[in-house]
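Every protein chain of the complex appears in place save one, which is left out.
So, chain A:
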Amino acid sequence: METPHTEHLSSADYEHVYEPAEDSFLLLDALEADLEFLDTLQPCLCLEIGSGSGVIITALAKRLANTAHCLATDINPKACEATKRTAIRNEARVDSLRCNLTEAVRRRCIDLLLFNPPYVVTSDEELQTQQLTEHPATERNLVFSWAGGTDGRRVTDILLEQLDDILSPSGVLYLLLLQENKPDEIIEQLRRQKFEAVKYMERRIPGEHLYILKVKRLTNQKLTLSLACYWFGS
């Protein structure tokens, strides 16, 4: 997978839009490492939540080219524009859409879902005192790209609750998490929701231990096994 061109984005853009960093590149690396699986999955509809600069969905759209439809959502209008510009600059086919999570998309349609959520542990007050503005001033809107509230999971938990309504029957989610987000707790919670989640990739960088969780629906056979384990284990 090619790393998309980003020289069309300037420091002025990054005052309003999250600049690609180690977490973004880990998600890209995970997709690249799992290309063989993606070729088998043959996703028709791919969506990235909170696409920011748009590098991840653009790289994917470029790789999948005319075999998939790629959508990007963000609540920040500057991010929606940046994503669109990144897609155009790289001649990738991505439609940018302003909405919360996947709220505006029909149920159970998404075959490949990507999310690098706001994962930094912050106080919930920090988020509540912030208001998303139509004319984003420096850092006012950017805070939504990283501040994750308690356990850094305020937004992630909302998405995971809706996951059954979002993913198509064969749908897969790649989710970026931090050690502080308690990935093992999330894996367990997903198992109760009849999803199979594995730590697909991890990386330690100064100050952060990052994970990519790969999540899909439990197949009937695995579901029976998992329920049996749960039954005998309790």
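Methods note: contacts are C-beta pairs under 8 Å (C-beta built on N, C-alpha and C of every residue); 3 or more make two chains touch, one makes a residue touch a chain; residues count from 1.
Going forward, contacts and distances are computed from a predicted model.
A.B. asks: Name the chain not shown, per its UniProt record: "28S ribosomal protein S30, mitochondrial", "Vacuolar protein sorting-associated protein 26A", "Elongin-C" or "Multifunctional methyltransferase subunit TRM112-like protein"?
C.D. replies: "Multifunctional methyltransferase subunit TRM112-like protein"
A.B. asks: Taking the entire complex into account, which one of A:Leu71, A:Leu112, A:Leu160 or A:Ala197 touches the absent chain?
C.D. replies: Here the residue in touch with the unshown chain is A:Leu71.
A.B. asks: Per the definition of touch given earlier, which of A:Asp95, A:Glu180 or A:Glu202 contacts the omitted chain?
C.D. replies: Of all options in A:Asp95, A:Glu180 or A:Glu202, contact with the hidden chain holds for A:Asp95.
A.B. asks: Even though one chain is hidden, which residues of chain A still touch it in the full complex?
C.D. replies: These residues of chain A touch the chain that is not shown: 42, 44-45, 65-69, 71, 75, 77, 80-81, 84, 93, 95-100, 103-107, 109, 168.
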